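All protein chains of the complex are present and in place, except for one that has been dropped.
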Amino acid sequence: MKRYDLIVVGAGPSGLSAAIEAAKCGMEVIVFDENKKPGGQLFKQIHKFFGSKEHKAKIRGFRIGQDLLREADSLGVHVQLDATVMGMYMDKEITVRIGDGIQHYKGDSIIIATGASENMVTFPGWTLPGVIGAGAAQTMMNLHGIKPGNRVLMLGTGNVGLVVSYQLLQAGCQVAALVDAAPRIGGYGVHASKVSRCGVPFYLSHTIVKAEGNDCVTGVTIAQVDEQFKFIPGTEKHFDVDTICIAVGLSPMSQLLKMAGCKMEDNPRKGGQVPLCDKYGETSLKGVFVAGDVSGIEEASSAMIEGRISGIAAACSLGYITGSRLEEKYQEHHKALNGLRQGMFAPENRGKILKKTEEGIDISESLLQKGYLTADEIEKYPGVTHQKGIHPVMECSQNIPCNPCQDACPKKCIKIGENITSLPAIDEKAQCVGCGMCVAACSGQAIFLVDEDIGDGFASVTLPYEFLPLPQKGDMGTALDRSGRPCCQAEVLNIKSLPAFDHTNLLTIKVPAEMAMNARFFKQI
Amino acid sequence: MSDCADVIIAGGGIIGCACAYYLAKRGCSVIVLESSDHIGNGGSSRNGGGVRQSGRDPRELPLAMYGIKNLWPSLSDELEVDCEYHQDGNLRLGKTEEHINILRGLTTRAKACGLEVEMIDAEAVQSINPYLSKEVAGASWCPTDGHANPLTTTLGYYKTARKLGVRFITGEPVTELRKIRGKVRRVVTSNGNIYEGETIIVAAGLFSRPILNSIGIDIPMQKVMLEALVTEARAHMFDQMLGTAEADFYGHQTKHGSFVFGGTLGLEGFTRDNGTPVTNSLAASSTCRGIIKYFPMLADAKIVRTWAGWMDLCADKVPVISPVDEAPGLIAACGFSGHGFGIAPAVGYNLAQLVTEGRTDVNLHDLRYNRFCAKA
Amino acid sequence: MYTINDRSRDIGEFIPAEDDDMLICRCEEITKGEIRRAVHDGMFTLTEIRRYLRTGMGLCQGQTCSRLVKGIVAKELGISPAELEPATARVPMRPIEMNILAAEETEAI
Partner (left out) sequence: MSSRIENHPILGKPETGRKVSFTYDGKKYYGFEGEPIAAALKASGVMVHRYTQKEHRPRGIFCAIGRCTDCVMVVNGKPNIRTCVTPLEEGMTVETQYGVSSIMQKRKAE
């Protein structure tokens, strides 16, 4: 039996962050993870993160994972992979399966950072091969390089459903539709818009009637539901798909805590069964802490901060840092955490229907129901202006904690201000040089560079493009509007790929001038 | 709803549920008070499912034989659940000379009580169960023993008793018994509720001791933790109940295909109590080593679950199933010492007889409560 | 910590529903109808449902179905799912071969 100052269970964003902070305080730390690769879900998250610069915004999830791992490594944290924690016992003892044996470890403190598991819904045929969790789709395509299917229907329009739909498109799959029983899209509008402009339809207030097929999925029927979530006869729609992806939320994976005897509560706001814990994440068992989704479902960005808090709290509990130092660091992290928990998608706003943005602008119903802003609505947002020459058009319409665009512009054209959830606004005094840094920096891919008049009745639109194959200069194609409908012919003027853009290519297309504010995607012929 | 009934039973385990069922069948009104949130939450749901006669103390053997003869064969039909009762014999295995000697002793004593049990050699063992290690040198063999599913049996008694009108209340721990004019009638719970009955049966496992203490009766019982585990489902292999001379494991293959095995670590009487029975970090590994010694081919079978339970180990390892003379109206049924499941139907049936007829088919004299008291 | 629960309280009759044959526990192949019937047989807690029907007792140990079962039982009892205590989690967290569980002698890292 080996004893450590700190045992961390789970090498995801919160677990690694906890280990890093604890090791910085001088603790001897071991991290166990059942997977062959560390990073938890980070390694499947190939999109750029939201948030502020301090919280790894605009960095892709898997790179954050790599960064955390390097940092943990350099601090001497022992990350033991392919190591499944089998049980947690009295005296903070755990048993771990490593290779073909069982090892026993004790920790003077333990941080449980086991994350979440996917929720499921049932419908006739839900056990057929081809019905998979959205996490499974992500794992297959982003870790194993396998397409989950050729044609996919996504159930669920929370951020997971939206992000995975986009990733499916990136992997070369077709997405037949996004379906949600709720009347409104649950995730960020910008994520929905990315999918929508690629031509994927949204069906809100719809759900799956049945999955079809004998030995595997060959199709799916959906239908509209009423306010009691009962099917409305005659509204059935059929899709030929080989895969149905389910993204209907996550539940904390708290079994280890329960088995060890932690006091638990069922908290729907936190996604289910979670341990009761104090502000540092310490549970009813002294020296046993939690961090990340296991203590309540949130984003990876907040999981990392929670991890840091529990890491320093564990260090303090064993005398590695003083109580006042803990409090000082806690305040700093707490402030950051609070920042991330602001805006329309803040935990306290869950389930609420908001009508206006913080700026008092009406929230787009089209965005919430169809996944895109209409051409009329777009003009209301402070990021959208009409200027001579090239200038950014920021189609950012929801208050979410995110501000990389502000720092991205070398010319200070973009203002968000003190409040990280404010909508970005244009500083009309500053002069855009068309560098495109903002386009590549926007995690929501909501910024476009527009020159409404490049002569001869044409305009240019520069859009973020993360698909293969890359169009070539001179290629002709079709410009799609926000809803994914073809709006005009377009010619590729330029394609710019810089290391600083991190695989977000800047595609500039030439469209008729009247389409400057409509053309938002390019389809190759 | 009235808090009065003919019989109040403290304890919603298989003993309490079986008593309730047979009493209700005889027309009694019954209230069952269970301290935990679940019916059958103690040993009733945590035991290895043995329905054995062999290996039992002669004092409780008649109950075991009675149940196997009269109650178990028709229990699934009666309770309308699948109790998964199998009467395919019990093999108690030995590998060494020393083991065989232990088994011979057990066999001789059981035979003396009229039980059909014999010693068999290695070849006979293999013919009964060809999956066993060739190292098995011999076994005791009781062909009328068997096993059943403790979960469905316990909950089957509950379900059927409830259907017959028995009132079950969970989360209602009995803390005190009270005499009214010389007769035990009242039952007080920690929630402050009072129930009243003509007869009070205390079948609350370990908790029976403090309950009985409240009326000045003490039955010497010890809290001992036992552990068990279950494997993934495998193709059907055998139907016997198994045990070993060393008692390093016992168990059977269930109808589901999984193997339920219990084992001992040697620390059972000394495990720490943190309020709920939690498994010891060493126990499952130790049990697996025991199993593999006898079933090498199960070495790659996967364990899916392990669990622990407290047993109410009576000072002389047999239960108290007895009216309490000095407290008229009170019946104690506790101290089953880890082997109560197999005899539970017989206990329930005979106690129902005792309550309604004042007599029992099986002579319970050797299981009286006052065997631990000074002679009158 | 225990909650008083009268098992004779009226929860209404069992009314068959169209989706009673919907599979809920994927491992043990238990249907919604079986779960609903079990509630009417008196199984008012998730632990009892599990012991009675084997929901969540298969290879995955309830990873997928426990939330679904909870919702069905709560609805049948007319209570909020949050009021139902989940069944106890048990060692091991993942299925593990006996010979591996038995192998404790290997050198610690």
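Brief remarks on what is shown
Letters A, B and C mark the chains as written, and numbering starts fresh at 1 in each.
Please note the rule applied: a contact is a pair of C-beta atoms (placed from the backbone, for glycine too) under 8 Å apart; a residue touches a chain by one contact, two chains touch by 3 or more.
Note that the structure is a prediction, hence the values are computed from the model and not measured.
Here is the thing to keep in mind: the chain we left out touches A, B, C in the whole complex.
Among A:142, A:159, A:224 or A:317, the one in contact with the hidden chain is A:142. Within the complete assembly, A:172 is the residue of A:172, A:268 or A:323 that touches the hidden chain.
Contact between chain A and the absent chain runs through residues 34-36, 46, 60, 62, 117-118, 127-133, 135-137, 139-142, 144-150, 170-172, 214-216, 466-468, 503. Considering the complete assembly, chain B touches the hidden chain via residues 232-235, 257, 300, 302. Take chain C: the residues that touch the chain left off the picture are 23, 26-27, 29, 58-60, 63-64, 94-95.
Everything below uses one rule, namely that only the chains that are shown with their structure count from here on.
Comparing chain pairs A-C and A-B, the larger number of C-beta contacts belongs to A-C. If you average the Cα atoms of chain B and of chain C, the two centres end up 24 Å apart. Centre-to-centre separation of chain A and chain C, using mean CA positions: 31 Å. With centres taken as mean Cα positions, chain B sits 53 Å from chain A. Residues of chain B in contact with two or more other chains: 279, 285, 306. Chain C has residues 90-92, 96, 99, 101, 103-104 in contact with two or more other chains.
Contacts from chain B toward chain C in the complex involve residues 1, 35-41, 45, 81, 151-152, 154-155, 158-159, 162, 167-173, 191, 231-233, 256, 279, 282, 284-285, 288-289, 291-292, 298-307. For chain B in complex with chain A, the touching residues are 272, 274-276, 278-281, 285, 306. Every residue of chain A that touches chain B in the complex is listed here, in rising order: 87, 89-90, 93, 95, 102, 104, 259-261.
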